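Of the protein chains in this complex, one is absent; all others appear in place.
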Amino acid sequence: MRIMGHQPNLSAWIGLAIVTSFIVIALFAPWIAPYGEAESVSETWASSTWQYWLGTDNIGRDMLSRLIYGARMTIGVALLTTILSFIIGTCAGLLAAIGGPIIDQALSRLVDVMLSIPLLVFALIILSMFGSSIPTLIITIAVLDSTRVFRLARAVAMNIVVLEFVEAAKLRGEGLWWIMRREILPNALPPMISEFGLRFCFNFLFVAGLSFLGLGIQPPFADWGGMVRENGRAISFGIPAPLWPAMAIAIMTVGVNLVVDWILSINARPSGASAEM
Amino acid sequence: MLRLITTRVVLGILTLLAVSVLIFAATEILPGDVASAVLGQGATPETLAAFREELGLNRPAYVRYLEWFFGAIQGDFGVAMTNKRDIITSMTPRLENTFFLAGYAALIAVPLSVSLGIIAAINEGKAVDKVANVISLAAISVPEFFIAYLLIIIFAVNLDWFPSLSTVFADMTFAKKLHVTALPAFTLTLLVAAHMLRMTRSSVLSIMSQPYIEMAFLKGLSRTRVVFHHALPNAAAPIIAVIALNLAYLIVGVVVIEVVFVYPGVGQFMVDGVTKRDLPVVQACGLVFAAAFIILNTIADVLGVLVNPRLRKPR
Partner (left out) sequence: MIAVTKPVLKITDLRVENLTGAVLVDNVSFELRPGEVLGLIGESGAGKSTIGLAAMVYARAGCSITGGSVEIEGLDSRKADAEGRRELRGRHIAYVAQSAAASFNPAHTILEQVCEMPIQHGLMSKAEAEAWAIELFRALDLPDPDKFGSRYPHQVSGGQLQRAMAAMAISCRPKILVFDEPTTALDVTTQIEVLALIKKLIREYNTAALYITHDLAVVAQVADRIMVLRGGKEIEIGTTSDILNKPKTAYAKALVTERKAADKISVETVEKRGPSVLEVSNAVGVYGDFVAVKKASLSVSKSETVAVVGESGSGKSSLARLIVGLLPRSEGSVRFNGVDLPPALKSRTADNLRRIQFIYQQPDVALNPRQTVGDIIGRPVEFYFNRSKPEVAKRVDELLEQVGLPKDYATRLSTALSGGQKQRVSIARALAAEPDLIICDEPTSALDQLVADEILKLLKRLQDDLGVAYLFITHDLGIVRRIAHRTAVMLRGEIIAEGPTERIFSPPFHPYTEKLLASVPELRTDWLEEVLAKREPGGKPKKAKPKV
């Protein structure tokens, strides 16, 4: 089978399988999960049995069911964040590239300053002000993350703007909007596809990290980062409860990364290091 | 060249100023003000007024900013809202702890990952490279706490080599301290090393595809000489940038790790501040983190200028 005109390799297939199955699980959680999201079914931290495959959590809820429900929140928030971040970042990036030096300087300097504060620190400051609700979380992370998208989009667009077909359009007398939509955007998108995957991974880990710190998605919603936090104490007793959600996060990111790696490798060329000596 | 370096340093200072404004301004963009946000819906007008008075919110924003900023550069961040303790006094020992942990991890991670990155790059496509690629990809894909818990379950619970909680005291011996903080340091090392390895590899690879490297091979030079004499001097600037970027990442990565291991550092201090919505504490920690980040990046810029022959020897 070919995807986008290219034959995926083994690791790409594994990645694609992981990503699709996690998305299916997230979409059909209520039909798949054996127990309810907040249903307390057993004692605290019961070990794995045929009844509770992954044991139970700190207040006796079925770990597997929580994981399945958690997929919705964790993946959904990260996905929304990334989409929002891309819309903001791409628009601003293209604007900076063709809107003239003043707009470019203003946007670029603002982004420089924002990027010189570590993202997590910035997010913590804002969350300490607004408290942590899901919309705040999404908007905050999206705005902060869009700075990276901005940089890439601007760089890509800058490389396209200097090409002669754009100049030809200017000489023809085309307007800014037409040039942006018809000449630049179609050429800027392909290099940004893999970036979408990378940004998703980043935001996914970032949301999970914030939830783990107790500052992200709040209970009673199940989400993987929060589940690690709730069950963190179990680890000292040798109970693997926090490892399951942590592993789910890890598998998802590895999956996305495998797909991104494949997309990147399509356009990669061997470097001089592999020449026949 | 001196001018270039001065420019970079001045730029760093300007950025720091801009960042301080941004951090301060973040507290001003709230609907209403800090007092109502912190005290919440239930606050009576009297308590609000008293609280505003206490925070000095009645004065204009720029006056408060200047006071805060000049206090901060003299090491005075004011007092915490919740327990009224002097922030700098509670922060200093924590700052030392954080730098200790970050330094510990950096000392292992930097030499390890830079050399592995170079080895992977010059063996592009061979087994060594593939193994390094898979392991580093796995390490950057997983969340910090996953690695942390995995290490705890193996080395603290099962093998019992290291403690699972990193409690440190001021009068601990250095060796004891190294032992207690081993697990958080290893976790950080793994995280940062993976990033650094991948970035080092790709910078060296981009140098290896330059025509002058092909020329060096055509001159009949040995592979070792080509790599060490021709590739690395040119890869130095990008590698330095990679190291600085990752050290900066390390400082942030420390936040989650400190929480996992209940390690008394600035990261945990800040997270506590955020949970309690203690703004002065959050601002102080934010400024310290941002300053460390900016200083590292400025050092990288300056070193980048110093090792670039085109900038060192102008036409």
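List of remarks:
Note that the chains take the letters A and B in the order they are written out, and that residue 1 is the start of every chain.
One rule holds for everything that comes next: a contact is a pair of C-beta atoms (placed from the backbone, for glycine too) under 8 Å apart; a residue touches a chain by one contact, two chains touch by 3 or more.
The model shown is predicted, which means the values in this text are computed figures rather than measured ones.
The absent chain, not drawn in this view, touches the displayed chains A, B throughout the complex. Contact with the omitted chain, checked across B:M91, B:A216 or B:I251, is made by B:A216.
Considering A:D145, A:E183 or A:D261, the position touching the chain not shown turns out to be A:E183 (whole complex). Of the residues in subunit B, those that touch the hidden partner chain are 209-212, 214-222, 225, 229-230, 233-234, 309-310, 313, 315. The omitted chain makes contact with subunit A at the following residues, 163-165, 167-168, 170-174, 182-183, 186-187, 269-277.
The rule we apply is simple: only the chains that are shown with their structure count from here on.
Chain centres here are Cα means. That of subunit A falls 21 Å from that of subunit B. Contact residues on subunit B toward subunit A in their complex (touch as defined above): 15, 18-19, 22-23, 26-27, 29-30, 34, 37, 121-125, 137-138, 140-146, 149-150, 152-153, 156-158, 164-165, 205-206, 208-210, 213-214, 217, 223, 248-249, 251-252, 255-256, 259-260, 270-271, 273-275, 277-279, 282-283, 285-286, 289-290, 293-294, 297.
Contact residues on subunit A toward subunit B in their complex (touch as defined above): 112-114, 116-122, 124-131, 201, 205, 208-209, 212-215, 225, 228, 232, 235-236, 238, 240, 242-243, 246-247, 249-250, 253-254, 257-258, 261, 270-275, 277.
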